[in-house]
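Dumping the structure here so I can ask a few things about it.
Of the protein chains in this complex, one is absent; all others appear in place.
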Amino acid sequence: MDTIVYQGLTGLTAAMFLWLVSAGLTIAFGVCGILNIAHGVLYMFGGYFLFTFYQLLGLNFWLSILLTLISVGLIGLVMELGFLRPIYKEPIGIQLVLTFAFVWIFDDLAKLAWGPVSKIVAMPRFFEGFIRIVGRPFPIYSVFIIGTGIAMAVFIWLLLDKTWWGKSIRASALDREMASALGINIRTLFSGAFVFAAAIAALGGALSVPLRVVGPGIGGAIIVQAFVVTVIGGLGNLKGAFVGALIVGVVGAFCTLYIPVFEMFIIYIIMAVVLLIRPQGIFGEIR
Amino acid sequence: MRKRKITGLVIGLAVVLLIMIIVSFVPVTAAPPLKQLPLKKEVIKIGGQGIFSGPNAICGRSMMEGARLAIEEINAKGGILGSKIEFKYMDCELKPAVGIKNARYLVGEWGADFLIGHDSSGVLMAVGGVMPELKKILIGTHAATANYNERLVYREKNKYCFRTASPTYQDATIFAKVFAKKFPEVKRWASINCDYEFGYVNLALFKRAMKELIPDVEFVAETWAPFWTMDFTPQISAVMAAKPQGIYTSPWGGEGVQLARQALIMGVFEDPNVKLYINCTGETSDFLMGMSNEIAKDKFHGKLWVTGRYVLTQNDLPINKHFVKTYAEKYAMYPFHCTEGAYSAIYLIKKVLEKSRTLDVEAVIKAMEGMKWDTPSGEKWIRPEDHQAVYPVPIGRPVMDPDYPLMPVVKDLHWVPVKEYYRWPPFEPSIDEIVKAELKR
Amino acid sequence: MSKLKRLLVPKRIPFVFWVTLIIFLFVIPQFSGKYTIYMVMSILIFSLLCLSVNLLLGYTGLLSFGQAGFYACGAYGCGKILLIFPQLLPGIIGGVVIAGVVALILGYFCVRHTTIYFAMITLAFGMMVWALAMKLREITGGEDGLGGIPRAILFIHSLNMEPMENYYYFVLIISLIAMFLFHRLVNSPLGLTFKGIRDSESRIACTGISIRNTRLLCFTIAGMYAGLAGALMAPLETRVTPVCAHWAASAEPVAATIIGGMYTFAGPLAGAAIFFLLKDIIVRFTEYWLLILGVIVIILVLTLRAQGLAGVLQQSLFSRLRLNFEGSRNERSDIKH
Partner (left out) sequence: MNEVILSIKGLRKSFGDFTAINGIELNLRPNIITSVIGPNGAGKTTLINLISGILHPEKGRIFFKGEDITHLPTDKLVKKRITRSFQIMNIFPRLTVFQNIQLPVLSLLGKHLKWFSRSDDHRDVTGEVNKILEEVSLLDKKNMLAGELSHGDQRLLELGIAIAPRPELCFLDEPSSGMNPSESARVLELIKRLATMEKTTFVVVEHDMDLVFSLSDWIIVMNKGEIVTEGEPGQIRENKEVREIYLGEEL
């Protein structure tokens, strides 16, 4: 029993990173209707920027996170304004190839900027140490991650459900013409949403570096998992993204404990099963 | 209007394409043979490849730097028998198909006389497979699968393939032999291994050796980590649930750093039960650099043990001192086995050509078999049967050392005689059989 | 007479072009080095993969990001067969069949969806193939993959395919046949049906055609083409490893297809050649080839847009020639719907 609880918690920690990335992916898709393969790269940049601000420049941890979000948000803005905006109306193939080319470019840029050695930052002092759960040490940082993940979930929910901005986002996600008729400026809305999505991914990346390394190619790895999560949860559905991330994270963790041999493709099995039962994903609408 | 522009652009593109085609079709004309040089060639071309993209780019780059270092030294001293060395290094992208493509390009188009490098076993095996067709010599300098020397060379008689880096199994076997003596009380082992060849072989050999030495040894938990694992905490907590005394891990490079780091954060090293934590090839620069903070603070309480196929503190030979010094000056980093492998490969080529005094492949192979030459990791010997370099490597613990300010180094070295841990012809039972037997999966 | 006219006249320019190209391809080995032969082979194989992508993307309006999965199925299938039974043709056919079967099964999940959802699911399934190839060591040889695949013989020992040149002609002929069949396919009623699905799903249903089954059929055929590409690759490289199923490998043919022009037959072929050569040249000169290739791809995509090279050419250069032809005419792609 204790083992199960503990394993579940570790799985939860892993799930939260997945959630943050898939959340950004989902928003970018839900609003702008664009599938951004380069989203994982934004996660990677989150890590690199935190490394730069916190490790190299020795800034305060929270300040570094803030700066990271801002800088990656700017990158997102450039991407949206410069490259994605012209192709919103083009077939998705164009979008995917374009964003995929970004994966290549950003990977090499990261290598030019930070070198090929993967980077990791020292754990902030106030996060060192553990709390005892079922008599086993559980890192405070993981608790913090779980907390942040859930907090973000609530925050995003409030933002989309309660604020005017969120309402107009959902409106334009449903029907752009209608939204613009209501006097919503679609263009700025899209930019805003995309930057927000980028920032969420960056947060995931930033929070990951004290625990994980960041190096060229990380983005590609995380995006695939995020895709699977999104497919499981239902495309363009935040609730789905959250639940999907939990499923993948926790089930994966238990798989590691009981049938480690399947660890590698368990997520694909989950996906296949979900698709078999609910083709549109757990929370997806039939279209 | 826009149409016009596009038309122009299209024509432009067509021209570019044409040029590209021409470029790629022009066969490289080899330098005219010069009678006075014993090798009948002004330049000896050495082609190499390794990973430049992705998280393991450090390996590919270090090999390139190591080779460059040696080549510059040799060329400065007038080259090999008067012939200068020319070097071209390409990205194999960790893809065998690309590796083969590069090899074909380097030999077929660019005119390479030797091929060196290769990080991934898959790529090395693939390229080795086409060498008989290309009829040039391939020297592996990093990828360590035992299938290369035992299956490809020894069984399948592929005489074109050589390797200067030691094979996978040294990690596992040396650990087993050392710890069985040093910590006989550690009997409960758990493992976190790469979910691919490298991990399988490591664990299988470690189990086998341990069982021989400590009959009542237990392997209480086996977990696996696929490529691109970013979060090892599930593996770690699963392993810790089994209350092990020793933990054997094989993820390397960046992944190795994450694993050790996450183990640290999850209190593995604080746990009194855990006596030993092994990381294979933990001597690589990226691992040591990634861990430098923790090592400086001695967070590991001396429980972290690493191996490497070359440890820069392993001897005081002048060649080693010189190698480390010049490399550190050039790249502000210490060399590790990738660097050393490539560096010694170039010197191997030098010595062999000086002996054979010709570039004729058959003669060169003859000269290479059984060749002994000096490298930073001491004298290496090319075993004739499987073209594998044989040399001693230690295990040890990473520490900060005032003599080496740039990053931690491995000290407190333990050795096992070469005879005892290398596998020898006829290589029975084969690695695959051992893996099958040890990991019932 | 009029039939003859229809057969020849409208095709005169393309006809001449194709014939010269084919002749050129056949004489290449006479004057060029081993590497060129190898490269042309790779391009041919790559263009087959692009065709398979285009059948889905350009003709049926489905973007698959998992074709590398079927490519790998073909490669492993062919490799496995050749290792057991060294006869080239059975190996190739076996590979194609296996890929087709897998495509049929996975297609059942995929074809219920369209656009981005379809792309994501195919990508995920492609990665599943990768994971399986990694995992089933007894069958696939794990990370090291299947090695020592022979190019074997074609029926009789005198037709030994081990030498590059011989294998080159084999690949050339097979891929030419495949391309010819593809051309027939896309100009056939079935091809028209595919295009109909691409243009308007709801309408195609109202013409009495079952969308899902037709899509599944298309997906399977595309899978078989990808499989053929893989099956031809296995003996060429003599080794198959999981990485050829990785999603990054699926993205390249998509990029090539779009650059070449997805709504045309020749587009993907041109795209394949351009993309391959671009990469081949750049890689020789810089360690940061990804950066440069990425930039070039972005520029191309943003300038050519959906039409791609072929579309633009067709529109700006050949349009005058084509207008007054009777019979079917390659549809242009600059009309949004």
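For clarity, chains are labelled A, B and C in written order, and residue numbers in each chain start from 1.
In this section, a residue touches a chain if its C-beta (ideal position, glycine included) is under 8 Å from a C-beta of that chain, and two chains touch if they have at least 3 such contacts.
No experiment lies behind these values; they were computed from the predicted model shown.
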Chains shown that the absent chain touches, full complex: C
Sole residue of C:G79, C:G191, C:P253 or C:G294 that reaches the chain not shown, by the stated touch rule: C:G191
Positions on subunit C where the hidden chain makes contact: 6, 181, 184-185, 187-193, 195-196, 198-200, 202-211, 217, 263, 325-329, 331-333, 335-337
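We adopt the following convention: only the chains that are shown with their structure count from here on.
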Computed distance of Cα centres, subunit C from subunit B, in Å: 36
Chain centre separation (subunit A, subunit C; CA means) in Å: 33
Subunit A residues counted as touching two or more neighbouring chains: 107-108, 111, 261, 264
Contacts with two or more other chains, residues of subunit C listed in rising order: 131, 134-135, 290
Residue ranges of subunit C in contact with subunit A within the complex: 57, 61, 63, 65, 109, 112-113, 115-117, 119-121, 123-125, 127-128, 131-132, 134-135, 247-248, 251, 254-255, 257-258, 262, 288, 290-291, 293-295, 297-298, 301-302, 305-306, 336
Residues of subunit C that touch subunit B when the two form their complex: 32-36, 38-39, 42, 131, 134-135, 137, 142-145, 147-148, 164, 233, 237-239, 241, 243-244, 249, 273-274, 277-278, 280-281, 283-284, 287, 289-290, 300, 303-304, 309, 312-313, 315-317
Subunit A-facing residues of subunit B, complex: 52-55, 57-58, 60-61, 195, 222-226, 228, 230-231, 233-238, 240-241, 253-255, 257-258, 261-262, 265-267, 270-271, 285-286, 289-290, 293, 441
